[in-house]
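With one protein chain held back, the other chains of the complex are shown just where they sit.
Now for subunit A:
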Amino acid sequence: MKKLKFIGNPLLQSREKINMSSDKKWLTLKTTEDNEEFVVEESVAIMSNVIKNMVEDGCASSVIPVPRVKGNAMGKIIEFCKKHTEESDEKVLKEFDAEFLNLGPDALYDLMVSANFLEIKVLLDSVTTKVADMIKGKSSEEIRNILKIENDLSAEEIEESRRENCWTRQE
């Protein structure tokens, strides 16, 4: 029986890699609303404080159910968290954020609610800053249009509010 030749010596280096990759834990996040599953690295998932606490308390099995977040919002959130764990260059991250958040108010709303629920501070700050930028310096009429807010105040109520808040139309 002749000894089988081994090919090169990849073993040492690949062993190092296996050692390294065994440090990477993977979690499955399952959105309970539409039963979509997402496999993410633990280091990415713990950007959410809620998930981080679950993992640290040891009550996270491999599949973590996530209520109240829809599948497509979850996908976007994971994309955001991944980018933010991988990159440390601020400029690159700023550019990424600007493009990532180029969404309509509905999608931004979904992101905000989910980020608030999952306690992902970075994402929540980015989205809220974006919304604030959208309404900065605009008149109330314009704000209503941009954010699709329904005006249900009567004319008197508006006048009253203006008077109360010492604010004239010009300022």
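The definition used in the following text is that a contact is a pair of C-beta atoms (placed from the backbone, for glycine too) under 8 Å apart; a residue touches a chain by one contact, two chains touch by 3 or more; residues count from 1.
Basically, contacts and distances are computed from a predicted model.
Per its UniProt entry, the chain excluded from the display bears the name "F-box domain-containing protein", taken from "F-box domain-containing protein", "Aldehyde dehydrogenase 1", "RNA polymerase I-specific transcription initiation factor RRN3" or "ALA-interacting subunit". Residues touching the missing chain, restricted to subunit A, are 1, 3-8, 10-26, 28, 39, 46, 55-56, 58, 61-62, 87-89, 92, 105-106, 109, 112-113, 116, 124-125, 128-129, 131-133, 135-137, 140, 143-144, 147-153, 157-158, 161-162, 164-167, 171 (touch as defined at the top).
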